[in-house]
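Every protein chain except one is present and positioned as in the full complex.
Right after this comes chain A.
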Amino acid sequence: MSVKEAAKNLVKLLEKIPGDRVPHYSSFKETQLQRFRIIAGLSSKTVPEKKKSLIDDLIGNKVFKDGKKNDGEAQIKAEAYTEKVLNQQSKAVNNLLNNKYLTLYKIDKKLLEPKSNPNYYKRLLKDLDKGGKEKESFIDALKTVLTGKY
């Protein structure tokens, strides 16, 4: 297996990582995909380009310079990525995707449905699945404030 193939293999695994429920400043999946796509020789055009704000336009010159510099660095580093290193990275991603540690260190209902707040994680996930966009009703919010239970 050549370096490119190993990198392609890693990209395939990275694509399986679930996307973020809530948009963050930067996404683990996208950043890593972008990084290894360069090594695999794949184009990273699938990443949607962000709309530039006015401030970005104003300092556009600087952003451009920085971006170029980073690409150059990636090129130098690409030579340091050997097949062995890439396979190690793939193995790590594979372990994470297979929930190796979640199954190895299984935890009980005690932590997942905590005594003081049995609905804590359920409500949290419900909120996150909506992408943090939908707000809860006023009564629910008031209940949380008054009882302290989430």
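Heads up, the rule we're going with is that a residue touches a chain if its C-beta (ideal position, glycine included) is under 8 Å from a C-beta of that chain, and two chains touch if they have at least 3 such contacts; residues count from 1.
Definition applied: contacts and distances are computed from a predicted model.
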**Report entry** Protein name as given in UniProt for the chain not displayed, "3'-5'-exoribonuclease", "Ycf54", "Ubiquinol-cytochrome c chaperone domain-containing protein" or "Trafficking protein particle complex subunit 6B"
**Finding:** "Ubiquinol-cytochrome c chaperone domain-containing protein"
Report summary line: The listed residue (A:G41, A:P114 or A:G131) that touches the chain absent from the view is A:P114
Report summary line: Contacts from chain A to the absent chain lie at residues 17-18, 20-21, 24-29, 31-32, 35, 77, 80-82, 84-85, 88-89, 91-93, 95-102, 104-108, 110-112, 114-117, 120-121, 124-125, 127-128, 141, 144-145, 148-150
